[in-house]
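To start, I am sharing the structure in question, which I have written as structure tokens.
Every protein chain of the complex appears in place save one, which is left out.
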Amino acid sequence: MEQALRVCVYGATGYTGIELLRYLSQHPYVKVVSVLSRTYAGRYLSDVLPSFFNTYLSKIPLTEEPQEDFDLAFLCLPHEISLNLVPELIKKGKKVIDLSGAYRISKKELYPEFYGFEHVHEETLKLAVYGLPEVFRDSIKNATLVANPGCYPTATLLGLYPFLKEGINLDRVIVDAISGVSGAGRKTAQHFHYPEMEQNIMAYSVEKHRHVPEMEDVITKISGKSVKIRFTPKVIPASRGMLCSLYVQTSEKRLKDLFEETYLCEKFVKIIHEPPATKHVIGTNLCLIYPYYEERTQTAVIITVIDNLGKGASSQAIQNMNIMLGMDEATSIEKPALFP
Amino acid sequence: MEQALRVCVYGATGYTGIELLRYLSQHPYVKVVSVLSRTYAGRYLSDVLPSFFNTYLSKIPLTEEPQEDFDLAFLCLPHEISLNLVPELIKKGKKVIDLSGAYRISKKELYPEFYGFEHVHEETLKLAVYGLPEVFRDSIKNATLVANPGCYPTATLLGLYPFLKEGINLDRVIVDAISGVSGAGRKTAQHFHYPEMEQNIMAYSVEKHRHVPEMEDVITKISGKSVKIRFTPKVIPASRGMLCSLYVQTSEKRLKDLFEETYLCEKFVKIIHEPPATKHVIGTNLCLIYPYYEERTQTAVIITVIDNLGKGASSQAIQNMNIMLGMDEATSIEKPALFP
Amino acid sequence: MEQALRVCVYGATGYTGIELLRYLSQHPYVKVVSVLSRTYAGRYLSDVLPSFFNTYLSKIPLTEEPQEDFDLAFLCLPHEISLNLVPELIKKGKKVIDLSGAYRISKKELYPEFYGFEHVHEETLKLAVYGLPEVFRDSIKNATLVANPGCYPTATLLGLYPFLKEGINLDRVIVDAISGVSGAGRKTAQHFHYPEMEQNIMAYSVEKHRHVPEMEDVITKISGKSVKIRFTPKVIPASRGMLCSLYVQTSEKRLKDLFEETYLCEKFVKIIHEPPATKHVIGTNLCLIYPYYEERTQTAVIITVIDNLGKGASSQAIQNMNIMLGMDEATSIEKPALFP
Partner (left out) sequence: MEQALRVCVYGATGYTGIELLRYLSQHPYVKVVSVLSRTYAGRYLSDVLPSFFNTYLSKIPLTEEPQEDFDLAFLCLPHEISLNLVPELIKKGKKVIDLSGAYRISKKELYPEFYGFEHVHEETLKLAVYGLPEVFRDSIKNATLVANPGCYPTATLLGLYPFLKEGINLDRVIVDAISGVSGAGRKTAQHFHYPEMEQNIMAYSVEKHRHVPEMEDVITKISGKSVKIRFTPKVIPASRGMLCSLYVQTSEKRLKDLFEETYLCEKFVKIIHEPPATKHVIGTNLCLIYPYYEERTQTAVIITVIDNLGKGASSQAIQNMNIMLGMDEATSIEKPALFP
């Protein structure tokens, strides 16, 4: 490649930002030109995160505003900030991958209830492509704005896509999901204080979670049908990792074949024959799926695992970037997990 | 009480045995006269478990066989060993609380499939009372043999009992459950080696688990009806703790009232108004229940938490003992959790 | 006992306060009459900490000020608040056990450097008895004010006391200590956010720590000599637990005898013959000590373990209370650990 792609990372010292930098610092065709952080502005990256000592980004200064021109921006920002920044950047001709939720749901009327703001950028919202490559690869290729999916929707939609693709009726799906704590971000909270989270298993947002309308919206996009998701998220004492159990009442029994055919050519989605463990995907872009049909209850049980900061956020964002720029989709994200 | 009850603990150095001793060493009306352990026979208890230094059991020798006569035995043994030991002990006039699975299911024909052995003690099996006090208190009072419930069945059945008691139809229930690692016992395994279990979320026994026939059998006992349980257990990086999510499709919406009425007089089952966390029940006999009805999917979502070694095993065994002996049911098990 | 001792706990919803309540709720001769918490005032204890459901304190209201008269107060407060509250309470005739550091060091001139305030209550400071029962039991009996020791000083001083008692010269001692995270209190911090503390080992306060003058001061009180402590604290991913390694260059080789003689009659200090593990003391008032003399380097290596919230704070405070009130010193704190 003649010229490296110039990239700017907004909100770089949150967890998705740090994970992005981990991948970007090893990407052969990308140059990170600006690393933005309000909290740590004025310091060098490796002073804040010593693990970057061994990268070309070690002495890059953290700044509040971009210091150089760039081609593409990753936004790892609060939803409300992304909301207004995205159209500005697009107006300036930048490509944008937004890791917030501000452009994930296509129906603008849902934002007040689930995000607490009016979505005032309807035109930009129409531009947004949902960044789940295994489903929307072709649209991502030409996108100016990619709304990078939430972690729960990624793990759920990859588990439902084989049904949707085949037009199998779903009607109601129960999604029971477990996440590592990093999914809640870097902001401290009493219940995430180490002594209180150690040896804890905690359900939360049982009555309402903003990933539900995101899942339902994308399912409708894919299948044209309306499906109701019953969603119960839990957080457990692990930094990273996500395991989702999906329950679908159906008469479709040939699950292994259906799933293997669907993902035959996918590098990052693998069908496995034993119940999966998140340990094998920590630090990767992998999604492992274990489909099982239980005759006696006529229930399809689909179990999926991802790294919530990987395929559930930052490495998926890199995958989207690679596609948008016509590079090999797997560049810099085809890595084995840290084990143990 | 004039005379202390003399108790013998078989298999005392496994996790349920150790937890039993923790409670028994503080019990005002009980004297532990024999502590049996094949693995550590010949040593003193506090040499193997220094934390017992501060108890009267500190210098009790661990032995292979009982050293003194006793009134009641707790069996913390493998299923196959319990199977044959129980009738022997009963013949000798002992009361027995069996923490294994050998006498939990009333239908003897299910044992070969789920336990791998023929149940050769049909008469003894008929004597067994299922030791879930909130449901079977009256039978436990007069029992000679109590089959102490499994951890998953305890957390599940307490969450379903309000429906069963009211005759509400259940038909099919999805039970999605998370357990701490101690639920799998003290025997080492590659995937439970610390470095591999840290930061891991793992599904297992998705296709078949012996707690399913136990739950279904007890449900039928209570309600006279047949209900199918779809059960998915997961293990996460915590020593103790269990959280179960139960999904029931129903039109019954008054869940909070139903649950509060059912457990109004129970000391160890509490209905709470926020999604529960296991941290609050570690080391206790408590079961916290959070019931929620979701209109849009017509689903009752019941979330229960227990300590798998507490209400899920050893403190429930103490509760059963207290009932069998006519003592205050809460003796020695009414303690707050270790927090943090 | 005719009448229960009436106790008030200030700062009850921090970690040492919660742990105190755990013991106090089970204490046969004590009645907790007021539970003070600024953060949670207006709520019931079991609403904030559901694990207290099973205690008589379940429905006690958390308040900002005491609601009833009391005999003894535990202060689990910031140092600066304790500083001024202690003399007020003493003036009102209360006995006080202060778990802060405000009265631990007898030399008032050290407070500005190590605590950031002038110690303006010199007379009260003179009243303070250092609450390490194994060393100062006789003074504690008659104390009005007990300064409850810090966790690091407790684990260190119990490891050095056999030398000090025998008049063995110490000169310089290296104390290398590891603590669970709860030692830093309940206040959240970025580096104690679960995802960042998991799998982390962190040194801190290497150049200055307020427990150093505390240790040196008490050593001088015991031995009349001046000893210099080189202290390096580390925090690791555990909620509770503390392990200290002490290094003393000495020609005294008969360590096991020396240690066993010193602590022969102590219930809560035990000499063990294998390197200790904190797991055995979690939730207890135990201190396990492993003394070893290495010939080739002429170094005494003393390893001690405690629960930083137990013998390092709250159960030691109960031990002090028991002594002050003429009760059996072990009342309510002679319990086995939670294992696993």
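Labels A, B and C are assigned to the chains in the order they are written; within every chain, residues are numbered from 1.
In the analysis below, a contact is a pair of C-beta atoms (placed from the backbone, for glycine too) under 8 Å apart; a residue touches a chain by one contact, two chains touch by 3 or more.
Fair warning: this is a prediction, and the values are worked out from it, not measured in the lab.
J.: With the missing chain put back, one of C:107, C:172, C:225 or C:254 would touch it. Which one?
T.: Of the listed residues, the one touching the omitted chain is C:172.
J.: For the chain that's not shown, point to the residue among A:179, A:239, A:262 or A:316 touching it.
T.: Answer from the full complex: A:239 touches the omitted chain.
J.: Of the listed residues B:33, B:197 or B:337, which contacts the missing chain in the full complex?
T.: Candidates B:33, B:197 or B:337; residue touching the omitted chain: B:197.
J.: One chain is left out of this view; which of A:37, A:55 or A:200 touches it in the full complex?
T.: Among A:37, A:55 or A:200, only A:55 touches the chain that is not shown.
J.: Residue by residue, what part of subunit B touches the chain that was omitted?
T.: 15, 180-182, 186, 188-190, 192-199, 237-240
J.: Write the list of subunit C residues that the hidden chain touches.
T.: Here the touching residues of subunit C are 172, 174, 176, 178, 180, 191, 195-196, 198-207, 228-230, 232, 234, 236-243, 245, 247, 275-279, 282, 290, 292, 294, 296-297, 299, 301, 303, 305, 339-340.
J.: Footprint of the hidden chain on subunit A, which residues?
T.: So the residues of subunit A touching the missing chain come out as 15, 18-19, 21-22, 25-26, 49-55, 182, 198-199, 239-240, 267-268, 270, 272, 276, 280-286, 288, 330, 333-340.
Assume only the chains that are shown with their structure count from here on.
J.: Could you work out how far the Cα centre of subunit A sits from that of subunit C, in whole Å?
T.: Subunit A and subunit C have C-alpha centres separated by 46 Å.
J.: From the C-alpha centre of subunit B to that of subunit C, how far is it in Å?
T.: 36
J.: Quick one: subunit A and subunit B, Cα centre-to-centre, how many Å?
T.: 39
J.: Counting only residues that touch at least two other chains, what does the list for subunit A look like?
T.: 180, 195-196, 198-199, 237-240, in rising order.
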